[in-house]
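Missing here is one protein chain; the remaining ones are kept as they sit in the complex.
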Amino acid sequence: MITINSLVKHRRKQEILSGISFKARPGRVTGFLGPNGAGKSSTLRILLGLDRATSGSALINGKPFAELDNPLTRVGAALDGAGAHRMRTGRAHLCWIARAAGLPRARVEEVLEITGLTNAAGKRVGSYSLGMGKRLGMAAALLGDPEILVLDEPVNGLDPEGIRWIRTFLRTRAESGNTVLLSSHLMGELAETVDDVVIIKQGQIVADGTLAEVIGKHPTLEEAYFALTTEYPGENV
Amino acid sequence: MKVSFNRRLLRIFAAELEKLATLPTIRFNLMAAFMLNLVLAAAFTSAGLQGAAGTQAILNTGLASMEYLQTGFIVLGVLSACSEYTGGQIRTTLTVMPWRGLLLSAKLLVLALVTVPAAFIIAGSGILYSFFMMKETAAGIEIGTVISSLTGATGYLTLTTLLSAAISIVLRRSTPAMVVLLSYYFIVSPLTMGILPGISHYFPDRAGYYMYTPFTFAEADALTALQGTGLSLSWTLMFISAAIGLYRRRDA
Partner (left out) sequence: MRAFLAELSKLFSLPGIWLACGIGAFAPAVIAVLDSIAQKEDIIAGVSTRLPEAGYIGLAVGVQGVIILGVLAVSSEYSTESSESGGGQQIASSLTVVSSRLHFLLAKAGAVTVISMLQCIIAITAVVPATYLILGEYTPLFEWPKLIGAVCYWTFTALLAFGITVITKNGIVPLAVLIMNSSFVSISFLLSKVTKLALYLPDRAGIDMFMSLSESILSPFTGALVMFAWVGVLFSAAIVVILKRDVAS
């Protein structure tokens, strides 16, 4: 369970988030949508303890991220990019993460296999393509077999095969009772994967509910999204 | 399952050690420092062979390259600290180990553990080289003085590395960190030595100088090795605490 509670973030004089609240529940895939710069990444970064909130809280099972006992086994996170040093090999990157969480080395080979990186594991991260970097990020997130997944743009840069894999993978994770929170721009893709939708615009939540509730009278999620995020939302709602 | 504090610390150590070991630039930097130091030791030895004799000459020539050698260790500190900020690795690090104060202290401790043997071997090889080249002229070398100088040199290089790492953590990017550190060590410090000789003793690098220069060779108003060590250590600890304070507080 992820609970975001009236989160406010100021950066210099700008207000990035102005008191947003929503929940991501176990057993469901929650999609987090919004235009570029709306505050999606900032929310996820605060949730993961990377940035500090000006006020409000972002809790994981009722605790702030930094108070988790062994975070890797509770929360798997993949933000934009691989999150790895260019000069290391993919395997070396996963190995130090495994060490930090006290996981056996065999687990590294397992996640390499799951994400289809076994053949590229000995290459430097700097030589990876965008999609391979994404897969490496996913591999790191899955390393601790966590009950909660937080993914920023997980399908960005993936090939069609990878996209389909992510979709079925996230569905099975959620159906076995795990929590999945993912941000994305790809409406069509999202509509097929998520159960709940949260839409953010200029640091404020403009829609929060199940997929059906958010789509409402609109024909598709995409239509609903544009109605909610364009300048004059009154016309369509 | 509750993870005990000791086990957590041990895991952070292991992870940070593995990070250092799998970064090819660190290895390359240490090897380059080793070889360049030998070249410099050779240069100093052949420049200094004329006339001088005894333990003092051997130590002086063996340690004369320290001023250049410290660059290698400044780079080591910068590389190891700034590597976190390449390719967004810091996000991974902090989501796996969100205890920032503990993490940074452990990271610097691991860096120190790697630096001590490296500094000992590299500085020692320089002294050893000049010893072999000059032993005909040296009348009975005092092993005690050599050992204390070498220990001081190792300590100084380690503290320099940690200080550079602390400043790099604050600055996050390698280029500004290099510019700040190199301008201080090579421009500002020598200049102030000419102008404010009284105060410049207390600067981190000048104080560190007395860690490896035997007391008897130094000028009259010099610090003892112990005073130098204390001052140098306090500077380093001060910068480290500032870095940890900032690191805990700021957005990654």
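So that you can tell them apart, the chains are marked A and B in the order they are listed, and the count of residues begins at 1 in each.
Assume a contact is a pair of C-beta atoms (placed from the backbone, for glycine too) under 8 Å apart; a residue touches a chain by one contact, two chains touch by 3 or more.
Since the structure is predicted, the reported quantities are computational estimates derived from the model, not experimental observations.
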Residue in contact with the excluded chain [from B:Ala47, B:Ile147, B:Leu226 or B:Leu246]: B:Ala47
Omitted-chain contact residue, chosen from B:Ala14, B:Leu38 or B:Ile90: B:Ile90
Sites on subunit B contacted by the missing partner chain, in the whole complex: 40, 43-44, 46-47, 67-68, 71, 74-75, 78-79, 82, 85-88, 90-91, 172-176, 178-179, 182-183, 186-187, 190-192, 194-195, 252
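Note that only the chains that are shown with their structure count from here on.
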Distance from subunit B to subunit A - Cα centre to Cα centre, in angstrom: 41
Residue ranges of subunit A touching subunit B (in the complex, touch as defined): 11, 45, 48-52, 65-66, 68-72, 75, 77, 79-89, 92-93, 95-97, 99-102, 125-126, 140
Interfacial residue positions of subunit B with respect to subunit A in the complex: 1-3, 7, 11-12, 14-16, 18-19, 22-25, 83, 86-89, 91-92, 94-100, 249-252
